[in-house]
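Down below is the structure, laid out as structure tokens.
With one protein chain removed, the remaining protein chains of the complex are shown where they sit.
Order of writing sets the labels: A and B. Residues in every chain begin at 1.
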Amino acid sequence: MATSLKGKDIINTKDLSVEEINLILDTATRYEKIMDEGGRLMNMSGKVLCTFFYEASTRTRLSFETAMLRLGGQLVSVAAATTSSSAKKGETVFDTGKMVQAYSDVTVIRHPTVGSAQELADGSDVPVINGGDGAGQHPTQSLLDMYTIIKEKGKVEGLTVALAGDLKNGRTVHSLSQLLSRFGVKFYFVAPKALAMPEEITKELRAKGVEITETEDIMAAVPNCDVLYMTRIQAERFEDPAEYEKYRNAYVVTMETVKKAKKGMIIMHPLPRVNEIAVEVDNYEGAAYFRQAANGVPVRMALLALVCGQE
Amino acid sequence: MATSLKGKDIINTKDLSVEEINLILDTATRYEKIMDEGGRLMNMSGKVLCTFFYEASTRTRLSFETAMLRLGGQLVSVAAATTSSSAKKGETVFDTGKMVQAYSDVTVIRHPTVGSAQELADGSDVPVINGGDGAGQHPTQSLLDMYTIIKEKGKVEGLTVALAGDLKNGRTVHSLSQLLSRFGVKFYFVAPKALAMPEEITKELRAKGVEITETEDIMAAVPNCDVLYMTRIQAERFEDPAEYEKYRNAYVVTMETVKKAKKGMIIMHPLPRVNEIAVEVDNYEGAAYFRQAANGVPVRMALLALVCGQE
Partner (left out) sequence: MATSLKGKDIINTKDLSVEEINLILDTATRYEKIMDEGGRLMNMSGKVLCTFFYEASTRTRLSFETAMLRLGGQLVSVAAATTSSSAKKGETVFDTGKMVQAYSDVTVIRHPTVGSAQELADGSDVPVINGGDGAGQHPTQSLLDMYTIIKEKGKVEGLTVALAGDLKNGRTVHSLSQLLSRFGVKFYFVAPKALAMPEEITKELRAKGVEITETEDIMAAVPNCDVLYMTRIQAERFEDPAEYEKYRNAYVVTMETVKKAKKGMIIMHPLPRVNEIAVEVDNYEGAAYFRQAANGVPVRMALLALVCGQE
């Protein structure tokens, strides 16, 4: 039987088979080509997306909403769900799932608490896509990151990927390292000791035979990696502002950094950046972060169409 | 002349004739049937709905917005109108009515103050639908409640309906009892004495010859009613939290309750529930509250199309 995602919830990339991941990325590639050639997609005509965001995330919300519109669909939006009457009155996320299934054909949820996306999906008969649940998963970000690498470098297999910055608190790098580890990637994990990748993740990956170099020195990675994936040191994770100040400029990519890079190295960032990448680097041809953000649209188009069986 | 709602504001169910109510419910039934059969409605193609919510109400807003989209229409949305510049700068609701008529073909307003929906309608040449005005009216909730009873029980005439919970502060039960009293329904009003149905309502209904039994004991009603309509004890209405604690668990429907129910009794709730209905009850076939929420879409579709003359 052909691979299908119809009716499936997208909560964690671990739930997706390699065939399913390839189906998503191939579909995204096809959609992007159609749009680049000036074509117009109407797969989701007559369908309604509900975006339910208990936590602000402009980029994730807008790219899902634009994706839906680019497929000819429509949307209803709860941009500040924590202040919604239901949440304030004490409704469970499960009951909210019962609500959204009545008002939409597919739902995207963003929530500060790990497990909330699954809880909403448990309550809902329509497919639910996890737009980030606290320190948990952000599967669509990982998929668009992988899509970006393939588009920029032609493949993921055999590449060396450096993840740099706050690897302790960064949900994005947790998800991404787990996803890429299934596709033959070698890693540099670049972080100050206090912000190192959690040991359960490095253990899990090494147990699967993945090659990992841990370092505090970004210049140990730059000359050897095909992808330099920068992340923001997240001020909101530090209780002591002085502690944050110590790390906020731990890694800043400049044109000096780029000069020492492996030929063809691309630079990625989930955005927003604060000062991890100097503005001067924007003109470097390997500066892929804005293209990466744009890739969110075709990848999310593919996901929406596939889970709704409208591909 | 045939009954028509074209151009009419929907502020209070009292303004609606029996013929108009039947037209709304029949239209909703027809729309639901078309959608169930996979059909698509385009009555509101080219029309714009403005939802203007001075008070959060996720369920009401989303179901109106989805209703508009399911009719092929479009929408603009003010989900937090109290923080809107106009309201903060001191614009009257009448002047806001002058604004919304320029930007939409039909407007839904939710406002914490009784009479605001009428004030907006006074300023506006386009039809205005009251999405709840404070302790006043919530006519579309009452209409979808009545629609639900007919769909579940085949009729309203001759039924016994128990309204239970906070009958003092519950706008929903005020509107609903007034609406159903016009269609030959008998009532149980189940509430702690401090939260009893306001005397002006019981007086008004009894003056019309409606049979009402008032009780504090929910089990007096359960074996004898066709519809058990639960409502939330509204924490936000109590100044003293201790007072709220006294009543919050006044009535909790469990499978034990259901065992003693009249055969075929349905359970309704305007939602969100806090703990008035145990989750175990969700699997009871008479548990109609999630179906009731879903009925908001066809009923609001009917209202939007009818007042815009697009039926």
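Keep this in mind: contacts are C-beta pairs under 8 Å (C-beta built on N, C-alpha and C of every residue); 3 or more make two chains touch, one makes a residue touch a chain.
Computed from a predicted structure; not experimentally measured.
Chemist: Out of A:194, A:219 or A:294, which touches the unshown chain?
Modeler: Hidden-chain contact among the options goes to A:294.
Chemist: With the missing chain put back, one of A:12, A:27, A:43 or A:77 would touch it. Which one?
Modeler: In the complete complex, the chain left out is touched by residue A:77.
Chemist: Check each of B:62, B:78, B:180 or B:221 against the chain that is not shown and name the one that touches it.
Modeler: Within the whole complex, the residue contacting the unshown chain is B:78.
Chemist: Quick one: which of A:57, A:130 or A:172 touches the chain that's been left out?
Modeler: For the chain that is not drawn, the touching residue is A:57.
Chemist: In the full complex, which residues of subunit A touch the absent chain?
Modeler: 40, 55-59, 62-63, 65-66, 69-70, 77, 79-80, 232, 235-236, 271-274, 279, 290, 293-294, 296-297
Chemist: Could you pull out which residues of subunit B are in touch with the chain that's been left out?
Modeler: Against the left-out chain, subunit B lists 46, 48, 50, 74, 76-81, 83-91, 94-95, 98-100, 102-104.
One rule holds for everything that comes next: only the chains that are shown with their structure count from here on.
Chemist: Between subunit A and subunit B, what's the gap in Å when you average each chain's C-alpha atoms?
Modeler: 40
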